[in-house]
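For reference, the structure discussed in these notes is given below.
What follows is an incomplete set of chains from the complex, kept in their original frame.
In order of appearance the chains are A and B, and numbering begins at 1 in each one.
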Amino acid sequence: MSDSRNSRTIPGGEGPRLLTADAIAQLVGGELRGDGTVRVSAVAPLDRAGGGDLTFLAAARYAPLFSRTQAGAALVSPELANEPGAVRARIVVSKPHEAMLRVLPELYVAPPRLPGVHASAVIGRGATLGRDVSLGAHVVIGREVVLGDRVTLEPGCVVGDGVEIGDDTHLFPGVSVYPRARIGRRVMIHAGARIGSDGFGYVFNDGAHQKIPHVGRCVVSDDVEIGANTTIDRGSIDDTVIGPGTKIDNLVHVGHNVRIGALCLIMAQVGIAGSSHVEDGAILAGQSGLAGHLTVGKGARIGAQGGVFGDVPAGETWSGYPARPHKEALRAQAALFRLSGLMKTLERLIDRERR
Amino acid sequence: MSDSRNSRTIPGGEGPRLLTADAIAQLVGGELRGDGTVRVSAVAPLDRAGGGDLTFLAAARYAPLFSRTQAGAALVSPELANEPGAVRARIVVSKPHEAMLRVLPELYVAPPRLPGVHASAVIGRGATLGRDVSLGAHVVIGREVVLGDRVTLEPGCVVGDGVEIGDDTHLFPGVSVYPRARIGRRVMIHAGARIGSDGFGYVFNDGAHQKIPHVGRCVVSDDVEIGANTTIDRGSIDDTVIGPGTKIDNLVHVGHNVRIGALCLIMAQVGIAGSSHVEDGAILAGQSGLAGHLTVGKGARIGAQGGVFGDVPAGETWSGYPARPHKEALRAQAALFRLSGLMKTLERLIDRERR
């Protein structure tokens, strides 16, 4: 079977275009220094850029790399505008990172969405498809599913009965959505993520772990992004809810009945046990874990690998195992490492005291 | 391609029914207080229940929520039977959680299994299908596979050559089973789990990591449940074995040649390195890890994020890194945090002693 339309909506399709340094300066509202006719077609880091690449310098410690870069043009922050280097065009701009965000979509044009339903897609009874949806090869959609306008399901996605997916949401290949989940608008779910799987809940009875039926839903709000192979369980009785604008990285586990607020950042391999709450704007660094039934307050931060066993107040940074306020955790770590050098003398003192 | 049968066996399909408070009291052997004619169609937590919902109160700390709940009916434990609240019907029962387990299947009726083989399923030569199997869209079954009666393979599952799967086992979407694995009866395997992948074993030779061929099997016993995106490697020479009634959460890694006994609970993101043994009834909390070639004894418990580097005796609870008996670990943690407050004085003392 030949197919002209599979995976055509994956970003990055068309390949780079050409921009002059002049055009870039205008685009980002920067000040051009040097040759405005220099043309670039791609973006690259200082040490790997060539003459056709745009690069950037935003921190003094990268000045040595800047001095040797082969890049054709560079976005440079004002305080570094005069660093030595042979780059032919400098665009001086207050926030080079944000400027780069404006340049990238001009250089790398996503391929046009070509809506349509692949012949091999399977659509359940009573499903409703919005306008211009794109269903890739081997997609399976259950009964009574509702897809908004311009929804993209890449090849191999499986969407269970009664699921609702909002406008402009994009599921990458091989995502599974369990029945009755509700997914908002402009959501991106990366390959292999599992949305709404049964939670881990049993009652030990008659010599066996009896499964608690899971009848709650998994609700993913607007503008959420979910990483590859992440798993988010449905609620047991209540719902599991991911708030608007929250971003979740790869291989994260979100247990049943968890509530995550708006605009949180949940980094790779974090685990959140059942019924915990993560309030708006909180940041959980990689491999950290939350026990069940606790609250991480608004804007709080948990350090990488932190093990949280109780509530964390709003705005605080906690780290370590078991997690404590970050400064206390650092002080304890420092004390521990100093202690090991003092141990011999300390034991002599203690010995004498005990005698 | 239109399809009336995809994913129809996913739990939760039919939607809720109606039950009166009287009927619920009878069902759970509880005592009705209030209006037995109240009808509910769903279950919800105290703070989100409405007039058509059943809720429950099993712990005194939730009494404030109970006093404000809008629920139509509530399961209440005897010692909390008289807590103030406007709920119209109380059903007093000794274990509200277990009672809920009896009510849920009456309110939420799983859709009927409609057996059948989807037209897009691919079945290898010599495969044997039991009675009333259900093979979803785009399922692939290898050669000489044996499926028991009422086996359900949801869309996109891939089952390798020579695999055997017992009666009433259910694989959710996108599960892969490597060749020659053996899966018991009444097993549930959630979306994206990988059963029987090659273990991580190499011998460094001639300047390369030479792969150790994996010829053992992955054996999953009856009544096991395996979470979404969990990976269980096959044995290298020996088998990897998961004992009957054991429950495994999401994103767990089980290495080659591992033996897990009966009725264990293995929580999310746990990692078990090769050739370790976890004996019957052991509990491994979230993100804990076991090094290779060790034994966690019968009924032992490992705390969340615990790092186990040696044998753990039966019945004991260990935690921390490196894991120690839980009380020792707690005492050490406490000492460490007290220490950091004493450090200045301690260093003065030590200084004097050294002079």
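Methods note: contacts are C-beta pairs under 8 Å (C-beta built on N, C-alpha and C of every residue); 3 or more make two chains touch, one makes a residue touch a chain.
Values in this document were obtained by computation on a predicted structure and should not be read as measured data.
Tell me, please, the full copy count of this complex, given that what is shown in place amounts to 2 chains.
Taking the entire complex into account, the copy number is 3.
Note that only the chains that are shown with their structure count from here on.
Please work out the Cα centroid separation of chain A and chain B, and write it as a whole number of Å.
Each chain's C-alpha centroid was found; their separation is 25 Å.
Touching chain A in the complex: which residues of chain B?
Contact set of chain B toward chain A: 1-4, 6-8, 10-13, 42-45, 48, 97-98, 100-101, 104-105, 107-108, 111, 118, 120, 136-138, 154-156, 172-174, 188, 190-192, 223, 225, 227-229, 245, 247, 249-251, 263, 265, 267-269, 286-287, 304-305, 320-321, 333, 336-337, 339-340, 343, 346-347, 349-350, 353-354.
Mind pulling up the chain A residues that touch chain B in the complex?
Per the stated touch rule, the residues are 119-125, 138, 140-143, 156, 158, 160-162, 174, 176, 178-180, 192, 194, 197-198, 200, 202-203, 205, 207-215, 229, 231, 233, 237-238, 251, 253, 255, 269, 271, 273, 287, 289, 291, 305, 307, 309, 321-322, 324, 328, 331-332, 334-336, 338-339, 342, 345-346, 348-349.
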